[in-house]
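Here it is: the structure, laid out below.
Here the complex is missing one protein chain, while the rest keep their positions.
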Amino acid sequence: MGSTYGENIRLTVFGQSHSPAVGVTIDGLPAGEAVDMERLRAFLARRAPGQSALTTSRREPDEPEFLSGIKDGVTCGAPLTAVIRNTNARSQDYEAAKDIPRPGHADYTAWIKYGEARDYAGGGHFSGRLTAPLCVAGGVCLQILEREGVAVRARAVEIGGETDERAMEAAILAAKADGDSVGGVVECVVTGVPAGVGDPMFDGLENRIAAIVFGIPAVKGVEFGEGFAAARLRGSGNNDAFAVEGGEVVTKTNRCGGILGGISTGMPIVFRAAFKPTPSIAKEQESVDLGTMRPAALSVRGRHDPCIVPRAVPVVEAAAAIAVYDALLSRKKERG
Amino acid sequence: MGSTYGENIRLTVFGQSHSPAVGVTIDGLPAGEAVDMERLRAFLARRAPGQSALTTSRREPDEPEFLSGIKDGVTCGAPLTAVIRNTNARSQDYEAAKDIPRPGHADYTAWIKYGEARDYAGGGHFSGRLTAPLCVAGGVCLQILEREGVAVRARAVEIGGETDERAMEAAILAAKADGDSVGGVVECVVTGVPAGVGDPMFDGLENRIAAIVFGIPAVKGVEFGEGFAAARLRGSGNNDAFAVEGGEVVTKTNRCGGILGGISTGMPIVFRAAFKPTPSIAKEQESVDLGTMRPAALSVRGRHDPCIVPRAVPVVEAAAAIAVYDALLSRKKERG
Amino acid sequence: MGSTYGENIRLTVFGQSHSPAVGVTIDGLPAGEAVDMERLRAFLARRAPGQSALTTSRREPDEPEFLSGIKDGVTCGAPLTAVIRNTNARSQDYEAAKDIPRPGHADYTAWIKYGEARDYAGGGHFSGRLTAPLCVAGGVCLQILEREGVAVRARAVEIGGETDERAMEAAILAAKADGDSVGGVVECVVTGVPAGVGDPMFDGLENRIAAIVFGIPAVKGVEFGEGFAAARLRGSGNNDAFAVEGGEVVTKTNRCGGILGGISTGMPIVFRAAFKPTPSIAKEQESVDLGTMRPAALSVRGRHDPCIVPRAVPVVEAAAAIAVYDALLSRKKERG
Partner (left out) sequence: MGSTYGENIRLTVFGQSHSPAVGVTIDGLPAGEAVDMERLRAFLARRAPGQSALTTSRREPDEPEFLSGIKDGVTCGAPLTAVIRNTNARSQDYEAAKDIPRPGHADYTAWIKYGEARDYAGGGHFSGRLTAPLCVAGGVCLQILEREGVAVRARAVEIGGETDERAMEAAILAAKADGDSVGGVVECVVTGVPAGVGDPMFDGLENRIAAIVFGIPAVKGVEFGEGFAAARLRGSGNNDAFAVEGGEVVTKTNRCGGILGGISTGMPIVFRAAFKPTPSIAKEQESVDLGTMRPAALSVRGRHDPCIVPRAVPVVEAAAAIAVYDALLSRKKERG
């Protein structure tokens, strides 16, 4: 289907880069959950562009309007819909992409899938712009989770192959100077999730988190705990020993990333998402004119992020919050 | 929910390691699809244990019985259920695990989630045994896909940190000699998928494949195309240039793993899954007695694989086949 | 979950009677389907209030704004969201209902379910106002279906126990004069559905249609073909004989309402929905003050329809169109 996620809450992210608005509809949110708009705005601001030399100079206010599901700042049990108007769109910047798909983008696959009816302007529904309503949904979930003692924190741990913060920044600026871009890795840690959250097989926490995190544009890999590094360890070096601490079972290490058999151990949930370098670059690239089916050179103009990773950090938090809250609701059902 | 997967076909894998049977129920398979039982048996045999010194000496016949959904060797449109009886179970081998959870296993999380009612014998529903019915479902999908020109091939590309075949084998045998285990990486390539399969955001091919592959026990990471390595490339080095070949749009490289915006480009779909080392090892480990909440040493007895990766290869193919076939059915709906 | 429907298209109806807007989000609509806004408006006008002495004098413009999923009047493959602003709300009319639930309404059950956080004004999410976005979704489906040769037509066949058109009208006016209300029965006929649409058991056409039609406020019964009258026939009098007509299999009668085993026969699909009398009446009724838990008399003020049936006719068409179109998409998937 595409843009719908969740088992206990069901959210659909809608909108295109240049449609009247982007937004999100969430069915299944319990009634009585307060939404602090100031804090939500502050969370959205972390994703917004135009904040520094490291990001695009476009400015989007990202002011969400809640059309339904909220009464006096509290969820009322009915489906919640929030929209963000698209105001600062310079659609002419993207018109070139209509016939000449940008390498690394969904332009070509959207054309194959939807044909001439596709909305190509600015990447349409595939635009990074759609992470704004995802952050609205995630921001609401983060506030609910916080009241249940769950915290979600992400950060960039690698950019352009660098892991030191200054080196990361330098890598971005160097790529920008070259009309190029760099990728990176975001690590996310979720604390306070009680043991027993998640389900076996296809609804494990890993499956649920991966299923939403791969929905963030540019993510090409997701790993939990030691992840790919675990494949190089021996069992004796990877297994986390159990111990008792304060009357509770804990693991002495957390190489499993807080998840065994898809279910939380009670230790922090840890995962990393790999972001490819932003495909929109000023450097000339080889493409094809889909009208004539002949080769065509392409240089992507417009204001683009040389690296999406800094702005992606809150998006990863939002995605994790949604997945974890949805899994928590399943747990409540069993216990209820 | 847990053990249910799919949008257009919906399959539920059922059974525990020591229940009367394991099996799979699939709703939504089209009528008229032939199932070659000989080939299905040959496929299942690749997953079966007892084949060499590299795997456990347990022998399971893995002979599926089709209870419904098949008539004269052809799907009839009704839900398909196939079961494999559990015959070679030595439940006493696992009885020790009842109160002392094995590090790296789901024993502890299952206890927290299901309490005393859990089926602990042999890992219950979390056992690798459950990959047998997954392979039945995947084997059926593989045969259907083959008739549509789609082939799925996986192989171990890394074991115990080694990438050379002999070195991989040596790593397994060395671990076995030490009463230890090793992990590895399986790479899977799906060819013949036409461009345009997959959906945006949460139902992209990456999301769909990750959501099922993380359901294979021991998988801790999934990446597509260059995956985590892409995070270290620049956009100019990671973007795949478009070209025209034989009247069709192709990409000159395939660093995106055949997927852009969640949708197939028509190039091979390539992904890798990281398997942690088998947690069941003979070496003594630290655990906790859940009855007394006191430390307890544990040495996992029984016949276990020193490395699950060789047997996991067909399981990854099965999982990929199910995910790709399900996505293909969505495509047919749009085109119909 | 509540306000989400569909297998192949998934729609969520959102909004409350007095929230900023009501609307609908639809994921899964194929790209390339034209939406004629003039015809959609005309369809919505059939549901709108204020049209005659038979309906409430409130006037709502019901002008939908499409926020996403449409480009140049054609679906683009991305989720479609349409909203209708709530402008003509006189919330003070309903304030009395806050503590004193209106008999026959969801006021009491909403209070029990959502507590103080519920949106009580005008019935909140349970208001008949929510049938407006349902009609937007249905109106889009009706236009698509029409291009596939499928037509959906409903009409009131009984009001206040009367089946003659003038008598129906008289019954409504008499009830209005008494500060009372009447119910009725809407019959819907869907023609042009090819044989073979629908699925066995729980996704038969009957199940699918009932599952959405019971979502229309005030519907308390749904029957297909002869329905409850069939229970009084003998098999020989109820079975529809098969015959060949123009090279096609037809049934000589259509007592089954065009559905056998949940699947369309190719004959018209016929169903009826029973609407209870509008619960909002001026006559004094017995209720309870939920604050004091003491008896309280209630006379519902405000402008209410003495009979909802005339305005419900297009809503039934909309619901039927959504259900039939969703089932048709399943059929395409099988055939693709």
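Going in written order, the chains are labelled A, B and C, and every chain counts its residues from 1.
The rule we apply is simple: contacts are C-beta pairs under 8 Å (C-beta built on N, C-alpha and C of every residue); 3 or more make two chains touch, one makes a residue touch a chain.
If you're wondering where the values come from, they're calculated on a predicted model, not measured in any experiment.
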Given C:R147, C:R166 or C:R232, the one touching the chain that is not displayed: C:R232
Of C:Q143, C:T191 or C:Q285, the residue in touch with the unshown chain: C:Q285
Absent-chain contact - pick from C:G73, C:G149 or C:P295: C:P295
Residues belonging to subunit C that touch the chain removed from view: 1-5, 7, 13, 101, 103-106, 108-110, 112-113, 125-126, 130, 158, 160-161, 175, 178, 180-185, 195-196, 198-204, 206-207, 210-212, 214-215, 217, 219-228, 230-244, 247, 249, 251-252, 256-257, 260-266, 274-281, 283, 285-288, 290, 293-295, 330, 334
Residues from subunit A at the interface with the omitted partner, ascending: 8, 30-31, 78, 200, 329-336
Subunit B residues touching the omitted chain (full complex): 1-4, 8, 10, 12-16, 19-23, 25, 27-28, 31-32, 65-71, 74-81, 83, 110, 113-119, 124-125
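Here is the rule we use: only the chains that are shown with their structure count from here on.
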Interface composition of copies subunit A and subunit C: same or different, split at half: same
Angle, in degrees to the nearest 5, of the Cα rotation that carries subunit A onto subunit B: 180
Central chain (by mean CA position): A
Centre distance in Å when subunit B and subunit C are each reduced to the mean of their C-alpha atoms: 44
Distance between the centres, which are taken as Cα means, of subunit B and subunit A, whole angstrom: 25
For subunit A paired with subunit C, centre-to-centre distance based on mean C-alpha positions, whole Å: 37
Sequence positions of subunit A contacting 2 or more other chains: 1-4, 13, 110, 113, 125
